[in-house]
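Only a single protein chain was left out; the remaining protein chains are all shown in position.
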Amino acid sequence: MDFALVVAIPFVLGISVYFLRDRLRPVQQGLLLTAGMALLFVFLLAQLPRVTEQGALEFVAPWMPQIGLTFALYVDGLGLLFGLLVTGIGSAVMLYTGCYMDDARQAGRFFALMLAFTGSMLAVVLAGNVVVLFIAWELTSVMSFLLIGFKGADDEARKGALQSLMITGGGGLALFVGLLLLGNAAGTMQLGEILSNGEALRQHPWYGAFTGLILLGCFSKSAQFPLHFWLPQAMNAPTPASAFLHSATMVKAGVYLLARLYPALGDTALWNAALSTVGLATMLVGAVLALRQRDLKGILAYTTISQLGALVALIGQPESAGLKAAAVGIVAHALYKGALFLIAGAVDHTTGTRNINELGGIGRQMRGLAAATAIAGLSMAGVPPLLGFVAKETLLETVIQQPLALAVVTVSAALTVTAALRLFWDVFMGAPRTRLPQPEHVPHDRHHPFGDDAFDYSCCHDLPPLMLASPGTLATLSVIAGVALAPLMAPLVSAAIGKQVSLYLFPPSGVNLALVLSGVALALGIGVFAVRRVWLKWSIPVPVSGVQVYDGTIRAVESVGDVLLKMQSGRIRYYLAVILFSVLVLLATAVPNIRIDLPTPAVQLTTAAHVLEAILLVLALAATLASILFERHLVAALALGIAGYAIGGMFLLEPAPDVALVQFLVETLATVLIIIILARTSQDERRRAMARLWGQTRRGSGARPCRVHRHGRGSRHLCPRRREQPAHTGRYRRMAPGECASAGWRQRRGRGDSHRLSRHGHPD
Amino acid sequence: MELPTLQDLNLAVTLPSMGLALWACVVLAVGLFLPERRRHWNLVLSLGGIVALFLYNLTLFDLPADRQSAFLGMYRADNFTAFVNLIALVTAFFGVLMAYEYLKRTHIDRGEYYPLLLISTSGAMLMGASGDLAVLFVALELLSIPLYIMSGLRRPNAASEESALKYFLLGAFSSAFLVYGVALVYGAAGSTDLSEIFHRVNAGLILDQGLLLAGAGLMLVGLGFKVAAVPFHMWTPDVYQGAPTAVTGYMSVGAKLGGFAGLLRVFIVALPAVSGAGDATGWQDTIALIAALTMILGNVVAIAQRDVKRMLGYSSIAHAGYILMGAAAAGSPDVRDFAVSASLFYLLAYAFTNLGAFAVTVAIEKDDATNPQLDDFNGLSKTRPVLALAMALFMLSLTGIPPTAGVVGKFFLFQAAVNAGMVWLALIGVITSVVSAFYYLRIVVNMYLREGPGEAQAQRSFLGVAVGLAAVGTFVLGVAPVLFLDLAQRAVLVALGG
Amino acid sequence: MIEIYLPIVVLLVISVALSVVILFFSRIFGPFRPNRRKLTPYESGMTPIGPAQRRIPVKFYLVAVLFIIFDIEVIFILPWAVVFRDLGAVALVGMAVFIVILLIAFIYEWKKGAMVWE
Partner (left out) sequence: MNVLFALATGVMFGMGVFQLLRRDLIKAAMGFYILFAAINLLFLAVGAYDGTAPAYVDASNQPDGQPSDPLVQALILTAIVISFGSYALLLGFIAASSRRFKTVDSNELDHLKG
């Protein structure tokens, strides 16, 4: 029950803040929420011993009992780790946001979204049922979408928002089917039962299918190569959202689910190969691409991608070898990256730009910020005794046996050092720069809208102390956690991976290969940074970027759509023909089965009734044929009447006198009706249309009287001539049923048509 | 021969559909004598009848077995019927509510709209209740003909008239196929009673297997046309675009509901035993293929649309595909009941969502006889925030993103497909859902992330009520679907006797 | 069987024969003193001068249509009458509903002006 409250409280808080947004200043809103989040954090922290002792706690409430669906929560060490992460980073971000946002109404809206996200994210990590998990998972995508687009009318933000939702929401749907298949295979949707069923699941014939789909969902959420491109695009979100969602929590949901399902699905050939390949590729790609960035948040986004790759690769290690490193990495990354994002926002807030080329030497004014950046950057670079160092060490130790992975990790680590140095040195140290001309080689597709992150630049150019407090705290925590490994980190990590582990800053056995490589990476990174003047001028051509693939896919789907649209010609006959053709195809499957034994004789003409019936049948067919052949409508209608009467005669012979009587009357009526219609449609028009028809048949084609104008792709408009036709253009006003026939008659006669009509005698 | 008495007809259980048709006559008659300024009585009477029958219909769930059949077996009053009635009455309620101001605004406030809508609704209800192919045919025409007239209601508007003519010609063609199919099935099985057909097919007492298959195929054409399944879908976008918006909204759900009710009724009650490979029935693969084509085409083509009604037209094609997925899954005996209730639940979810979306479309439609375009949604979150929020909810629901009715519905449908062993179909459903996200969310993007003209339009009260109720329905079905799920689960289709 | 229609055939034969006989005998036995007036065709008092083939106003057709529509309904009443005794209340209720619907259709036509000649 208490855990259900944990999930519910953020939603309640969010709604309350939204309604209180006119009463409270942003700072007050922030403080209120910080307090709430901190309470949740403390509560979750207090559960840690209980979970460590008892194992997983489950909470089940009925939801859709008819189909055995429950609202279930499943709290174990892994869930708690992530829950602590969400609430912990959340408190820091809320505190920060209170100062970051100037407008109270906007702040209220923003906080409401952030809290809704928090609640959803907590539901993801505490969910005890895969359906609950999926729903919460998609909610986080929606909230991310709304937060990315929070600033509104800007093409980049719009595109980024839609792209991120397409990728993560779409991946979520793949995950959905994967989870359905998984539930089907396991026979339950309860997470606890699925996890205890791992052996059977790994042997299941559908294993490949559901694992593939679930991996797809996780990879899309955690921005794995080649689906990574949405994350940099998502940097249009306000910085607190980027810090919270796009580095610390939401993007780690994929990692969470992989780790969560590891006992059930993990450690097979498919799993390990997929995760380590994709993870390592992502790690390298992210680290390399980070170098090309000029935007502070761009650099942070790509290094985040790189880190996520590392985490995924770790979960792909056989025999749970990588889980310890993953758990440490998650915490370390959240701490330093959260701090760095908040700092980037603060820099933007005070200077009005995030372009690294326009920044430099601001450390003199902002010593506190510079110090926080230095600490967080050191953790990112993996310098002892910070937590980042421990994370890198455990990572290197895990892959120590695999040369290729080791190389990738070392190179990536080196490039991460470079990125960290750039973030610190090029922003805070060196000569102050203002508005340097932008280098020409910045590729256009990587262009970011610099400097419109804050809403009101006129206010608070001095950094509010609270705004420094959050990143400062997070950075300090990196140090504390690194120094006090055993009392702080070890229990958490042990609980998360479900077995007792020991953590150490330096290997007890002395210097080993991992430590050496760590040093190499550090040196290499510094070296690369030192020569940045050289490689910053390189323009590395990217053969295909993810964005291009995404746009290309959309275009391809659209062009398929265009081809299909051509079939939608608007012509009734064409539509009829399509239906007819489909019917024939459908019947073709049935026809081979038809085995009617012809009665002998096939035709019975023994009685007078039979003879009469046969005659009537032939008459009906002949009359029908005649109605087709006659060009004049009136004659055709009369022929049709004859056919109808012949059919009536057959009913009479049936014997079904009542049916026959109805048929006779209806037939009369039908003939009369068509004559009325012929009289009331304009004879001229009909004749001209007919002439056109026959003329066209001879010429093969005819000029269309009116082209449909297409304004741009996909826009369909009626031809203007038709659209604005007033009600009574022609001779035919709208008439009440009573008056129209005679009125039409008089009008036609008035136009001098009557002599022609009378020559034909009938309105044809 | 035993002659039926009035009790045998069991008229009380047929009241929802029969009563609605008769009530339509009353509304028509009263409407004739209403002066201009009392026109709102049309609305009041229609809504009153709908609500009363809705409440009465709630008592028709779980009837004792002897009360489940009326008109000597021609009318089935089981839970399936009751649930279909429920959806139909909801649809009619919204159809009336969102039309009232629209009709006035567009100067087509002819009193006929309301009786036509009610009659069409009763046709949809009768489709689900039919125990006999003859009733099915009558119900189909009862459903369709008012719709033809309603699409042409906006005379003198060229688009409306063209759409009516197109709809009529194509609809008449396809219902001719349906009747042809009925005749062939009758010829093969010697009966038009659905349960009787089932038993004769089961016992091998049919004249010819091929004839039965051909008849089933032709009936599929007629019903497929109604639900707008590919390749019988081509009327849909044209008619949706041309018809008056309120009519389109009603039609998008009403016609589909009737079509699916009839489809499930016929194919699951009468023809489950038509031979096929293994356990599955003979028509399962065909319907699955049609479902796949429908999902793909509807979603892919919708991307290119700028006209909102046209886009929603293609979207409705796509949703027909999803429900067909449930119908196909119902071909497997083990998952039949689950698939039927999944389809029904989806129809209900779709009804709330789509009617809501159309109500919003009606609300933003300008008075100058042009159709609303996607760009007309720009900046709606600023000018009319509540409307924008509701529309966002509907779009999420149509995409299948929580916390909405659409995701719960899709969940059941996908699960039905998976349980029936048609994983490929579920996968197509997922991929096309991703595609659909692109065009549904574009509306959300336009509303929230683009600047619009910024002028707040006049509030329209009845429309507001319709949008609000639809939004509540969409949301409640998304988070607490228990009640309706329970009802849907009880809707089981079986043949009588035997 | 076709034989059951024999009375109708007999009726047809008799009626045709009778008309032929009447015409024939009136020609033989009746007085025959023609003048110009008498020789013009009789058209129920209307003047017979004018084009031979005139269009009949569509109005006539419309009324005819209404007439026949109600005629068709009468056909449904015929078999009902045959079995009315056996069916009892069921038939009564059924036909009552049927007639009410017809009545409403009739009122509709009336109000919409379909019965107004001009």
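Chains here go by letter, A, B and C, matching the order in which they are written, and residues are numbered from 1 within each.
Here, a residue touches a chain if its C-beta (ideal position, glycine included) is under 8 Å from a C-beta of that chain, and two chains touch if they have at least 3 such contacts.
These numbers come from a predicted model, not from an experiment.
Participant: Tell me which residue among B:Lys166, B:His199 or B:Lys226 touches the hidden chain in the full complex.
Facilitator: Looking across B:Lys166, B:His199 or B:Lys226, the contact with the absent chain belongs to B:Lys166.
Participant: So which of A:Ala273, A:Val549 or A:Leu621 would be touching the chain we can't see?
Facilitator: Once the missing chain is taken into account, the touching residue is A:Leu621.
Participant: Thinking of the whole complex, not just what is shown, which of A:Gly30, A:Gly98 or A:Gly644 touches the missing chain?
Facilitator: A:Gly644
Participant: Determine and list the subunit B residues touching the chain excluded from the picture.
Facilitator: Output for subunit B: 1, 3, 134, 137-138, 141, 145, 148-149, 152, 155-156, 158-159, 161-166, 168-169, 172-173, 176, 179-180, 182-184, 186-187, 192, 207, 237-239, 241-242, 304-305, 310.
Participant: Which parts of subunit A face the unshown chain closely enough to count as touching?
Facilitator: Given the touch definition above, subunit A has residues 565, 568-573, 576-577, 580, 596, 598-599, 602-604, 614, 617, 620-621, 624-625, 627-628, 633, 636-637, 640, 643-644, 647, 650-651, 654-659, 662-663, 666, 669-670, 673-674, 677-678, 680-682, 685-686, 688-690, 692-693, 704-706, 708, 714, 716, 718-719, 722, 725, 730, 732 touching the missing chain.
Operating definition for what follows: only the chains that are shown with their structure count from here on.
Participant: Of all chains present, which has the mean Cα position farthest from that of subunit C?
Facilitator: Farthest by centroid: A.
Participant: Where the CA atoms of subunit B average out and where those of subunit C average out, how many Å apart are those spots?
Facilitator: For subunit B versus subunit C, the centre distance works out to 44 Å.
Participant: Averaged over CA atoms, how far is the centre of subunit A from the centre of subunit C? Could you give it in whole Å?
Facilitator: 70
Participant: Within their complex, state which residues of subunit A touch subunit C.
Facilitator: Within the complex, subunit A contacts subunit C at residues 607-609, 612, 652-653, 655, 658, 661-662, 665-666, 668-669, 672-673, 675-676, 679-680, 736-739, 741-742, 744-745, 757-758, 761-763.
Participant: Quick one: in the complex, what on subunit C touches subunit A?
Facilitator: 1-2, 4-5, 51, 53-55, 57-59, 61-62, 64-65, 68-69, 71-72, 75, 78-79, 112-118
Participant: Would you tell me which residues of subunit B are touching subunit C in their complex?
Facilitator: Spelled out, the residues of subunit B in touch with subunit C are 3-6, 8-9, 11, 22, 25-26, 28-29, 32-33.
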